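Of the protein chains in this complex, one is absent; all others appear in place.
Up next is subunit A:
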Amino acid sequence: MFERFTKDARAVVIGAIEHAERAGEERVDEPHVLLALLDREGSRAAFALAALGLTGQREAVVRDLAEARRRGGLSRADTDALAGLGVDVAEIVSRIEEAHGEGVLAAGRQGGARRSGRRPFTRGAKDLLTMSLRTALAHDDRHIGDEHLLLALTARPGVPAEVLADHGVTHESIERVLWGKGETKAG
């Protein structure tokens, strides 16, 4: 599949691995892919993000992702669903941090020992790559570009899609700026 990735898409995958390494995390997950997408310049994804006004909001996006990590990677939809059961995630996070230190839930999946060698991708991150292929096929594109990775990210439920949506970047808005779809609906 990787032979079909454009240079930009490969750079995003490599960037995601680097973000995971830098954070000391054992696995490469979908938020790392988003962070890598935010690093791109001059690519199709970078164009879409800039067109949707995300350029100046990079820090805010990074902060939102970090906040979700602190909740153990649970999205707002997750915490809302749990609130429906009477489970107060914020309360749990605060008690656990009180006892075990700040950001301890974010470290939940850290290995610490994996300093070298290949970092495995989470199932979600693997599914994301597969979905980017399907996204490219759906647009009759021969190659998988970073815009397909971005689009696939917004199509999957979870923290990255929620954070992007909070900043006005949704599946529909990307389709609109890159493929001119849904203009009548938007206008």
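Criterion: a contact is a pair of C-beta atoms (placed from the backbone, for glycine too) under 8 Å apart; a residue touches a chain by one contact, two chains touch by 3 or more; residues count from 1.
Simple rule for what comes next: contacts and distances are computed from a predicted model.
Per UniProt, the protein behind the absent chain is "HTH domain-containing protein"; the candidates were "NADH-quinone oxidoreductase subunit N", "HTH domain-containing protein", "Probable peptidoglycan glycosyltransferase FtsW" or "SoxAX cytochrome complex subunit A". Contact with the undisplayed chain is limited, among A:51, A:96, A:131 or A:155, to A:96. Only one of the listed residues, A:14, A:66, A:81 or A:137, touches the absent chain: A:81. Of the listed positions A:104, A:133 or A:165, the one in contact with the omitted chain in the full complex is A:104. Listed by residue number, the positions of subunit A touching the unshown chain are 72-74, 77-79, 81-82, 84-87, 89, 92, 96, 100, 104-105, 107-109, 111, 113.
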